[in-house]
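Sending over a structure as structure tokens; questions will come in a sec.
Of the protein chains in this complex, one is absent; all others appear in place.
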Amino acid sequence: MKDRKRELRKSRSNLVDMGEGVIALSAWTILKFIMFSIFKKAELINLVKDELKGEEYPPFMYELAVIFVDVIVLALMTFIMVITYWIGKSAIKEGKNLKKGIVYVVASVIFVIIYADSVYWGIMNLINGTPSIFDDTASILVDITTLFAFAGLTISAIKVKYLGE
Amino acid sequence: MQEDFHYYATYAAAYIAGYSHEESMEICYSAQFVDVCSYTLLTKLKAPLSAATTQLQLELMNERTDIVGLQNITRIWSSFHFLPRDLYAEKKKCGKRYRDKYRLICGPNGDLLVDTVNIAKNSSLQAVGIAMHVLADTWAHTYFAGTPSYVINNTDFYFYELLGENEPYIEKSIKFRHSPTEPDDIENSIYTNSLSQSTENSIMNLGHGRAGHLPDYSFAKYKYLPAWKDYDEVIKDNPADYMKAFCQMIYAMKYLRGEISTFEKETYAEDEISQWKADIDQILRKRQLNACEDWKKFGERLSGREIEDFSIDKYQQQYIDAPKKDKDYTYLGRFFIAAMRQKSMVTNKIYTSGNLIAGFSVDFAKRGFKGIRDYIKLLEAFKRNGNE
Partner (left out) sequence: MNKFQRVRSIIWGILMITFSIGMIIFPNDGYIFMTMFISIFLLMLGVKKIGYYFSMARHMVGGKKILFEGVILLDFGIFTCALSDLPKIYVVLYLLGCNGFAGIANVLKGMEAKKLGAPSWKLSTSQGAVSLMLAVFSLIFVKKTNVFVYMYCLGVIYSGIIRIITAFRKTAIIYIQ
């Protein structure tokens, strides 16, 4: 009985930690993208030029293209961030015994699959050779940690539901 | 613990143990002075800085957290406020750095407590006062360590006050806020604690800062998850613990007076307080931020004499005016020597256990005098008569 209560406390605490973790990691991903857009604008423009090789456009068109891509990506990231925030917040509330739910657990499983896929392709990219090895390694590290956070969240949520009965 | 226990309750315990009113006043003044003897005060008095028994908040904020800074902090707080219970405690699957901090966790009835009481034997009343402060704090500050450590001293959202006289208790979730100027709201279980800082050696993670003043309130009964206890919860019953602290102080002081031949752990003078137990219990359980008035009335009822309120200035002029050769014989001079002796002993015990967090200790018998020059006073006191 004592062990079960201890295990329940541990699972609740993990659930809160993982909930905070997924929110923080997602927020960082967006922040990093914004910083990248501001401080590495020149690199982004070169990327667009590479994609449109052979075609010459006035310089302002490339900037416009970059802004357009930034807005689309930012909108998509914000949408993902909102869902992640909801998952994290639900996990925190369940961990603190304030609210119960199941939908966020299902959403978390989906994110586990998404991030597992992202990690796999990131590692493949590294193996096949990438020009920016440090940046890509760091990104994979963040993806692995986020995968760990979502997986941990899912497992802890299931444990809490099982032990709490 | 606070002034209510360190000053007034210590007076009462000293009187019950058999000390006179005047002796009890000297003892309780010394016990409370441990909480105010800072570097800033010592600088003002031009007294040895090594006699510091506490650090003000701002001194702590300015203290460097390099090796030497951490040693200074640990020496002060482990020696006087968070006496380690077991310097040889084991924890599985952890590195030396973690284990060193784990071994500094405070608790009552440790071997160091016996050493603390023993070095006050045949010593000054100031030494008795210091020993009583240390003893009392081992009960209040159980489960926290006197060194900055996030992994030992942190707390989390699992913190509940247990309300009601008997089981089953009503569990009320405690809300912590970071508002040092506002008093704790005991009616709504809202307390001030230190800011969460995930740096291991941050000052915010020293002692029981993360639990606010809760350990120092005699009425508080609560449960929480200590960071080091692997999700096992602890129930901290302050009324019961403070009662034990009071009884143990009486027992210790009876030993120091010579009425008892040895000081043993887990022994309490419960018979001596039987006629006052209900009164003491009432004071301890009363929900109030400060129990000074109640303890003062109790102490004055015991002795029939007025207990002067604590004043930090009381003995300062005596020390300042004394010629250099006589300073060690003043009230504060004796206090400083007793404090340095306590710090020297605790540092030595921590060092000989293989733990370098409190720095190096040099055995005078083997290597002669080395290290901080302030401690020459201990040597002079020893040469005078082996004791102060």
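Letters A and B mark the chains as written, and numbering starts fresh at 1 in each.
Assume a residue touches a chain if its C-beta (ideal position, glycine included) is under 8 Å from a C-beta of that chain, and two chains touch if they have at least 3 such contacts.
Source: prediction; values computed, not measured.
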item: Visible chains in contact with the missing one; value: A, B
item: Chain not shown: contacting residue from A:Ser13, A:Thr84 or A:Thr154; value: A:Ser13
item: From B:Ala89, B:Val114 or B:Val151, residue that would touch the chain that is not displayed; value: B:Val151
item: Hidden partner chain, touching residue among B:Ser20, B:Asn122, B:Ser179 or B:Ser198; value: B:Ser198
item: Touching residues (missing chain, whole complex) on chain A; value: 13-14, 16-18, 20-21, 24-25, 28, 32, 35-36, 39-40, 132, 134-135, 137-139, 141-142, 145, 149, 152
item: Contacts of chain B with the absent chain, listed as residue ranges; value: 38, 40-41, 43-44, 50, 56, 58-59, 61-62, 64, 66-68, 71, 75, 91, 94-95, 97-98, 150-151, 154, 156, 198, 200, 225-231, 343-345, 347-348, 359-365, 369-373, 375, 378-379, 382
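Here is the rule we use: only the chains that are shown with their structure count from here on.
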item: Whole-Å gap separating chain A and chain B, where each centre is the average of the chain's CA atoms; value: 47
item: Residue numbers on chain A that touch chain B, as the complex places them; value: 6-7, 9-10, 12-13, 16, 96
item: Interface residues, chain B side, partner chain A - complex; value: 156-158, 225, 231-233
